[in-house]
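What you see is part of a larger complex, with each chain still in position.
Letters A and B mark the chains as written, and numbering starts fresh at 1 in each.
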């Protein structure tokens, strides 16, 4: 069995992940020399305390010292690790269903563990490492003050400034780890939080912890009566944030990234690293502000930050994962709440859409389609053929990037990205254009060509997903 | 200064109540022999931890042992006191604004302290009782398991039973002490809680902790989209519960009392003690179910339960204060959540109004008016004159009760209660009738007569409040 997926460990309890494995994991991570002091936060899942205790026993068996922080958002694991030069651990399955759980690790500079470190753990966990001798065994402590420290540091990082009139913010914590942090941040910055699903509950009884557009968009109607400046929704461990405008609905992640890139570049010029699938709003904003965009493999932009060094990068991100390096080199959804709340209060605007407009963050038509092809083994050939046909299909691109799939950018500002999914047997097509018509036209052409190629190879498109 | 008001101590921080007074209070209550073991819960106010620590130091100075439970609803203080034969303490100002705080005390049988015990404390606190000698000093412990025990006991008391389909319940914890209890109760009983203001926050940033009709009635519109079976709203310490129907709005406290009286009498026949201002819905229901109604002084029905003995009483209550004796002799808003949730899931009805209809709980027109009269010293005479005129005004009553004001009940089912408020310089008139027209007529006649009497005595009606 493979432990690590695209974002740490996420497995089903108890079939794939149980206390026995958590113990082994603690022993393994504790034995590999990443640090002696561990800071463990966990989300609100019913299995999180169990896994924390078992993992802690494993760390002790390796000779390590664990500070169990208790329920706290994942960014706090990274924050603690950096502040106290230890290893940060978050016991969480992020936005997965309640029967899942998992682990994320952070090094003593606050970087999430890279693929290299993950594979080192993966390799050693099945080797049954030997515990240290009885006289070298570690200890466990329970300490919560780091939550206080994080909140105070974040508020002073953002800087509260008196706004004009009281503004309401709806915040949905997904019954997860941020319940005692994000609402408090909003209130401390001068906002008036209306909180929903902000009690800790590992059953996630009202909504899935995944911030899905269809689920969250209903909130715009529900809360229009209280005229919120924004509706925020976290996933279970608050590394992510969805933002909903009470009038216009769900705000695209691309625009959120562009907004934060602008804010970061206003303070300091430098590199902005984003995943291959992000759109041109970001490019325009970064160019305007005098920064440089670098695109990187989807799901691994944080590794690129570490490679380059956080001091060279002002912001990094991909949909749902935003790193603001002047705050820390980790993905942090609570930082997003803090900066957006503060901006909405400071700027005299009524709601988030108006803020993005005022900040001149473009909004272009964008879409994504995913194709499952049968038999699966022809996917590679189909992908290659499709790439070859692209020139005849849409003309000469101005720019081609192949770091993760093939991204073709055209002179009229439109672009297409064709990728093989890393987790599912799909070919994915992403596209953006300056008009809806053009976007539609591009996607239809590509789909037609794709189907043609599949048929030619004797295969069949089994399923198409939109968005 | 007077410490105790109509419901325990509630004073403004720090002008009226501070750490120094909390310490003295701990020393005094600890010295008066109510018990040696103290169980202290507190609400989410910013001053609650401070007052808990100071109070605990005072208890230690008296030789007592304190178990600090931490944030938990007031009913848990009573529950702990009874379960472990100690003194229960809740540090809370209930529904008061955030700059208030206070104390409620419970004896080892779970009864709230009576006026007798309160005046004993009041008398001794200014006497500066001497701490015990150094070798007799008490200790403090931090323990939360009693919260677990309360939740499990309550669920097994109510008994969960599989319902038909998932039902949604909106629950608003007022950012108070119930945040980790009531939502969990709903979910454990099979409901799907949509929680609002259920993160702990002593600033009460979205709404006042007082469950005011005008504030809460908006919820009916806000959440109609999710078709909840009921909308529940607690005050800050969850001894109270407001219930809102998503279609019909705020449910009158009289009908809630009648519903619980019915449930209690279905299990066991006995006495139902209610305050002087409750309406005829209750009388009808109790009579139907074979119970007996006793009316008592407003604000002190719990003392009457203690006098009579909880075993003789099946239910006691007044608006916002409901005691369900088979569960315990204390006011408990969480018990209300549990029983209503369970009933709504078990009975095949869509919402709370339908449940009350199905249970045949009447709904009669009711109103209340309050008159401030100047100069204040003529209030007594005016009250007496008005009572004298009542016969000529509305005819012969069938029944007169004078235990707290004068309540006159008429043959057509209507009734009037005239009272001098205990906390404000007001004369209050309560009335209920079978029709709105009749009710209006009664109130107009009384108001006219009252104004006439006031004028005759050379006074003036300064202010009239409705509802």
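Heads up, the rule we're going with is that contacts are C-beta pairs under 8 Å (C-beta built on N, C-alpha and C of every residue); 3 or more make two chains touch, one makes a residue touch a chain.
No experiment lies behind these values; they were computed from the predicted model shown.
Undergrad: Of the full homomeric complex, 2 copies appear; what's the total?
TA: My count for the entire complex in this file is 4 copies.
As a convention for this text, only the chains that are shown with their structure count from here on.
Undergrad: Calculate how many whole Å lie between the centre of subunit A and the centre of subunit B, each centre taken as the average of the chain's C-alpha atoms.
TA: From the centre of subunit A to the centre of subunit B is 46 Å.
Undergrad: Can you check the complex and tell me which residues of subunit A touch subunit B?
TA: Residue positions touching the partner: 168, 173, 175, 179-180, 183-184, 187, 191-201, 203, 205-206, 218, 221-223, 225-226.
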